[in-house]
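One structure coming up, written as structure tokens, with questions to follow.
With one protein chain held back, the other chains of the complex are shown just where they sit.
All chains are identified by letter, namely A and B, in their written order; residue positions are counted from 1 within each chain.
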Amino acid sequence: MAKTLKLVSLGAGEIDPISVSEYRGIGGYRALEKAFSMRPKEIIGEVLEAKLLGRGGAAYPAGKKWAQLYDIHETPKYIVCNADEGEPGTFKDRLIMEKLPLRLIEGMTIAGLVFGSEHGYIYVRGEYRKIQKVLLRAIEAAKKENLLGKGIMGSSFSFDIEIVSGAGAYVCGENSALLNSTEGRVGRPRIKPPHLAEVGLFLMPTLVNNVESLASIPSIVVMGGKEYLSLGHPDSGGTKLVCLSGRVTSPGVYEVPLGKVSLRDLIFDEEFGGGIQGEGEFKFVHLGGQSGAIASKALLDTVYSYSDLRKVGLTVGSGALVVMDSGVSILEYLKKVSEFFVHESCGKCVPCRQGNRVLLKFLARLSRGSLASEGELLNLKRLISAMSRASFCGLGQTSATALKSAWKAFPAELERPAAFDKLQVGAFPLP
Amino acid sequence: MKPELTEEKVIAIMDGYGRSSQQLIAILLDIQEASGQNYIDETWAALAAQVLGVPLAKIYEIITFYSMFSTSPRGRHIVEVCRSAPCEFKGAALLLGNLEELLGIKVGETSQDGLFTLKTGECCGACDKSSIFKIDEDEYGAADFDQKSLAGLFNSKRQESEAL
Partner (left out) sequence: MPTVENFEKDAFVNLSIDGLSVTVPKGATILEAAKATGVIIPTLCDYSGLKPRAVCRLCVVEVDGGGRLKAACATEATQGAQVVTNNRELMSIRRNVIELLLADHPKDCLLCTRNLDCELQTWAFRLGVRSLPFGEGEASLKSQLEDTNLSQNMSKCIKCGRCVAACQDVQETMALCAANRSIHYEISSPYGKTIAEGPCVFCGECLTACPVSALEEKDGALSLMPSLDKEDIKTAAIFSPQVIVGLEDALDYGAGGISSGKMVSALKNLGFDRVYPRDFFRSMAALLEAKELCENLSKEKKVACVSTCSPYVRAYAAKYYPEAIPFFSSSPNPMELFSMNGRKKGGIFFEEAETVSFMPCLAQGAEREEAVGIGSQHSYHLTVRDLVKLFKQKNFNIGSFGYSPFDCPRIFSKNGSMVKEEAMVSEEQLELARAICELKKVGESGRGYSRSVPGNGLLEVNLELSSGKSVSFHLVFGMGQAKTSLEEIVKGNLKADYLLIMACPQGCLEGGGQALKTIHNPHLTREVPNISNMITKSKLPLEKEVLGAYGEVYGQVMSLK
């Protein structure tokens, strides 16, 4: 039984990414045409009804974001696409940008139309420099067909898109840090409020949405919000690009309707992950990104939807599913996660900069065989709580989530690490 | 032959972006690439400061904040092994060891001929082919190589550089 549903990835690998005619051939630009005949409030209404939740990780209702920005009466407004995709285990936005850039461009153009914005920016991580070039060519192709630039489709609406590059900083995936970086500055997050809808790019009202979110807009406009909602889950409509990686047989990007498959389906079904590669047995899956919670096999039957996952303390996040088998020590895995946060912390606030290093040192000590004393565990609990409550931004606030969830799911292993057979341990020098 | 960076070339790079200080990051990435040693010398940072009207202090902050930049010379090619979680547990350590042996250097070092700097990095978004290593902008999955083809890959890179 086919469980995939292709909306946002429809045509990937089948059409020439920068051919407008081939994109039109699979239904491209019907949405923009339709959007011209709709009023902005109508379009926003469809997005609201579709219950499109932000696909980058924060899962903020896109319709709500659009409605908030619409109510702000200041110009110019900017449309910014978050294509930073720095979350380990996530490689879905690149699929859209590499194979279906025109769908992203179409989505952004519709957003521009809704808000009367003339300028869009796609902030692409520095590691995707090759993909930036594909996007540039797609923009040129669209311009040639009057689908970007002045007088789009012969109307009075003008919209152009500029590519801005990152240079290697996961924290720039945080929207306010991303805007700072887009302005050509250091990418550290801003104090909020004021929120980005009021004070965004160049201090003007700004919409920041993830690649997948913007690329989902054309589907919503064409089929209407109601149908988009019905394809998914009552709390969140449509489909999600899921990224399977780790010790599965068939890693890759899969588009699934929300609420219609379970974690077990995604990991073991032949249509998706195809089960664990090699001899091992499934042990845990890390969902949503490095800041997501870890699920043991007890939670495998959870339905993959925002609300079902949230009920058991898990997140959809970016859509990443990093699968590990019995050959992987949970402690070593958590150490890796901790190293990541230490490396990617922007460094400006005390709880995150100093706290993440304390966590890493603790995990490193455990992995060398020492045991944690009760006093130490108590201090750590205090620290994790302080980090999650007092850090400046989401990075610091969620950096200990994986550790917390793993503690609950694998208490024995974290308390007796020396007894465990460690595989795949590289000597990673502490920074 | 290493490409030499001149003041004219650097200014031309900035002109290519309309001397926009907003595109500072892209400008610096291009300068770094054109240097032939994957770094941004103080001379060029100071020139960029002058031409773009951005204080040197701010440019230095940018260069040291983002991982892709370096303030000291590196190899002609950056060989980066991903050590993030998805790759780590699909043989990243093994891969790193193999590359260290193949290039004759330890992680963080540059090969004698100045061609390759070996470093580790965080996720570059190709986790379905993990474990990943990159040579500059090109990504490679370790599973697609054996000892021989890996050596072959680097040899062809060497020949390319020498032909310049």
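Throughout what follows, contacts are C-beta pairs under 8 Å (C-beta built on N, C-alpha and C of every residue); 3 or more make two chains touch, one makes a residue touch a chain.
Because the structure is predicted, anything quoted here is derived from the model rather than measured.
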Would you mind spotting which of A:K133, A:R382 or A:K408 touches the chain that isn't drawn?
-> A:R382
Check the options A:A59, A:L136, A:A364 or A:A390 and report the residue that touches the missing chain.
-> A:A390
Where the complex has a chain not shown, which of B:T64, B:Q112 or B:S156 is the residue touching it?
-> B:T64
Since one chain isn't shown, list which residues of subunit A touch it in the complete complex.
-> 169, 171, 191, 193, 342-351, 353-355, 357-358, 361, 376, 379, 382-383, 385-386, 389-392, 431
Tell me, which residues in subunit B touch the chain that this view leaves out?
-> 42, 45, 55-61, 64-65, 67, 71
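As a working rule, only the chains that are shown with their structure count from here on.
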Whole-Å distance, C-alpha centre of subunit A to that of subunit B, is 26
Of all residues in subunit A, those that touch subunit B in their complex | 85-91, 93-94, 125-130, 164-170, 181-188, 243-247, 251-253, 286, 290, 322, 324, 328, 332-333, 336-337, 339-340, 343-344, 346, 423-428
Residue ranges of subunit B in contact with subunit A within the complex | 20-26, 28-29, 54, 58, 61-62, 65-69, 83-86, 88-94, 96, 120-130, 137-138
